[in-house]
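A single protein chain has been omitted; all remaining protein chains appear in their positions.
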Amino acid sequence: MSENNKKVGVYICYCGGNISDHVDVEEVRNRVEKMPGVTVARTNMFMCSDPGQEMIIEDLKSDKIDRVVVASCAPSLHEATFRGAIERAGSNPFIYDHANIREQVSWVHHGETATDKATLLIAAASAKSKLLKPLEPIRVEAKKHTTVIGGGIAGIKTALDIAQKGIEVALIEKLPILGGRLNSLDRLAPFGEKASDILKELLDPVLNHNAITIHTDSKIETIKGYVGNFSLIVTKKENNKDIKLNIETGAIVMATGSVSYTPLNGEFGFGQHEQVITLQDLITLLKENKSSGSSLEVNGKRIKNMVMIHCVGSRQIPGIHQPKENGQLNEYCSRTCCAALLNAANQIREKFPETGIYEMYRDIRTYGRGQEELYEQASKNKVVFMRYEADAPPVVSESNHSEYPLKVKITDSLTFNEVMDVPADLVVLATGIEPDNVSDIASMMKLPIGTDQFLLEVHPKLRPVEFSITGIFLGGTCQAPMDTGETCNAAGAAAVKASALLSKGYIELDPFVAEVNTDKCQGHGACIEACLKEGALTLTEVKIDGKIVKKAQVTAAMCLGCGACAAVCPKKAIDINGWALKQYEDMVDAIVSDGFAV
Amino acid sequence: MSPQAKRQENKILILATETCAYPGADSVGQAHSTYPANTYILRVRAPVLFPESFYFDCFRKGISGIIVMSCGEECPYDGAYKALAKRLDAVYKKMKAMEIDLKRLRLTAICTVCNRAFLKEVNQMDQLVRELGPPQLEA
Partner (left out) sequence: MVPTNIKNFDTLVVGGGIAGLQAALDLGDQGYKVAIVEKDASIGGKMIRLSKVFPTLDCASCITTPKMSAASHHENITLFTYCDLTSLNHEGQGIKALITQKPRYVDPIKCIGCRQCEYICPVHVSDAEQGDFSARKAISIPFSTAIPQLPILDVEHCMLCGQCEKTCPTHAIDYFQKPEEFIIQAKTAVITTGFDLLPVKNNFQYGNGHIPNVIDSMQMERILAPHGPYNRVLRPSDGMEPDSIAYVQCAGSRDKSMGVPYCSRVCCMYAIKQAMLLSGSLPLADIIIYYMDIRAFGKGYEQFYQNAKAMGIEFVKAKVARIDKGENGSAIVRYENQDGSGIATADHDLVVLSMGMIPGWDPRSICPVSKDSDQFITSIKPKISPVLTNMAGLFVAGVAAGPKDIVDTITESGSAAMEAAKFMSNSHMEN
């Protein structure tokens, strides 16, 4: 066990009998008092009370102690309390360690063994405390600037939110115009707002905001750096010339959006029959349609029977559906197509009563506010619903009927699996959502991509709009299928994280990071190989006594503090501040000593 | 002079992650579920901190059994669980070569309210170390 001259104060709590009924607190105090390095050992009925805390403050102020161990309840309850007391005494709060002798001793063990175990846990905490050093939060200067990648509705909303909090924004879009997929939509489900109105309401303030710089026709070349200090190189097309831009930024938001699934050749007759179109095609038709008759007209032909097929390119099942060339199957639900399809069906049935509609679905997923009403309205509008199983999809083929070029064969489970041929002069495929391919940007920043090809957040509930790399966020359909309202919520959530991160101009990080003892470090580089966070540890050349040698160097802002490096250093030259391997070794010594010669 | 504590045989060291297993042990305490007192729970950020030698040092010092209570796949440090599992595989190999019973070292995942799983683990390990006694290793 390492010897040093630290003066440890140990404070043991009775917890009003909660501890003292099972642990002989005074006996523990007597034993602890004799431990080497312990200069003060006191007890109190309630250590968390003001008089209890005052004892610590008094002893620190009078220099009797310079390390503090409190033995009481679980650290989750009062560790913060005692660190606060230490701060009030003018000392560094990190000179503190906690012995959990209520939840992990007096409430689970009884009699002499409880007293003995409490003694050893305090001995261990005291041993650990001797190797604690004062720590300061790591402060990283951060540029009050965010870069939003993607100029669709998610990017626009994020940019506007962040800018309105007084943070500068660079909004980068690869296409010549902003607006993304909303540009190609018409009336939005379920309430029928015009997509162009929605877009305008957000775009106008974005275009006029001083804090937002828009870069359309722009491509990201490189991204480097870490939280608070990223730098990007962007190529922007201006007047047919490529201009290189340097953007220094504090945070990055991925809002790269999605594309519509393109059916495979022959999938439900797509590409083989001109009367088979996608939902996006239908929306464009409706948007541009000027016909005023009682039937929808497509290419000058009146549509009498339209068949709409749900779940095209979504909810695909291995072994049933045919993967794309790259082997990809879209096993997920695209979430928005049911409502969008019903919305289109209602519009058609209400405007063109002589155009009949059959919807062939697997499950109708009108989950959102106002969506169930769309479904109900479709029934009222005499849309005919037929249900198919994933393993028996509808088959689109040519018909020999004089009026209808196509027929769609379906086994309808709503009518006890009756097999029917539905004549059709238009077949609409409800094509799903696929993430836009951003593998180049993702690989630059080492952003994870899920098996569904969407960008992958840290945790869907704990950190839903964050990547594990601090300072990089995501929002919208680059993450998962969502509708416009959901996308704007996700954008707001990403914006709030970026705003909170950059609000102060600097970022304070936990001080529990790796630190290199440069005297011991021989530049083996084993730590760098073991490090889980690329960039957190590097080998740098330094000059010592005129000789150039290699030493490991920690970038504190990137270090996770996991200790993977400490485990592998052959010279024990790297360790985690506050949670050092050496401290654990000393704790184990204390535990095996049985309180004899600690 | 007060009498010193009696020497205790068969100590079990528990490395419990601060986000999952350590609060899990507190939850057992809140439920007042008794378990053997030869268990010493150390709060750790990520058990990937411990080199192979740490485990053998513990056995050499007289620790009879070690339970690494991790967060499992819910580990907050990306990649740490995998690295830990790999490390322990290597430890197991050496334990085998040194003829240390492999059951003396156990890797498990304990959640913040996994009371039953916690009790099962400590009771099993206690039973084992009672049967085996302390590992006989040269210091």
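All chains are identified by letter, namely A and B, in their written order; residue positions are counted from 1 within each chain.
Going forward, a contact is a pair of C-beta atoms (placed from the backbone, for glycine too) under 8 Å apart; a residue touches a chain by one contact, two chains touch by 3 or more.
The structure displayed is predicted, hence computed values, not measured ones.
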{"item": "Among A:Leu77, A:Leu286 or A:Met444, the residue in touch with the chain that has been omitted", "value": "A:Leu77"}
{"item": "Per the touch definition above, residue among A:Lys157, A:His273 or A:Lys407 touching the missing chain", "value": "A:Lys157"}
{"item": "Selected from A:Leu175, A:Ile449, A:Val496 or A:Ala526 as touching the chain missing from the view", "value": "A:Val496"}
{"item": "Full-complex contact with the absent chain, from A:Glu141, A:Glu201 or A:Glu221", "value": "A:Glu201"}
{"item": "Touch criterion as defined above, residue of B:Val44, B:Ile100, B:Cys114 or B:Val129 at the omitted chain", "value": "B:Cys114"}
{"item": "Chain not shown: contacting residue from A:Met35, A:Ile410, A:Val465 or A:Ala552", "value": "A:Val465"}
{"item": "Residues belonging to subunit B that touch the chain removed from view", "value": "19-20, 23, 27, 30-31, 74, 111-117"}
{"item": "For subunit A, the residues touching the chain missing from this view", "value": "15-18, 45-46, 48, 76-77, 80, 157, 161, 164-166, 188, 191, 193, 198, 201-202, 314-315, 317, 331-333, 335, 363-373, 376, 413-414, 416-417, 452, 454, 459-462, 464-465, 479-481, 484-486, 488-497, 499-500, 503-504"}
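The rule is simple: only the chains that are shown with their structure count from here on.
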{"item": "Length of the line joining the C-alpha centres of subunit A and subunit B, rounded to whole Å", "value": "32"}
{"item": "Residues of subunit A touching subunit B in the complex", "value": "27, 30-31, 74-76, 100, 102-104, 107-110, 112-117, 119-121, 124, 468, 512, 530, 532-533, 560-564, 566-568, 576, 579, 581, 584-585, 587-589, 591-592, 594-596"}
{"item": "Subunit B residues within the subunit A interface of the complex", "value": "2, 4-8, 11, 13, 23, 25-26, 28-30, 32-35, 37, 40-46, 48-51, 54, 57-58, 61-63, 77-80, 83, 87"}
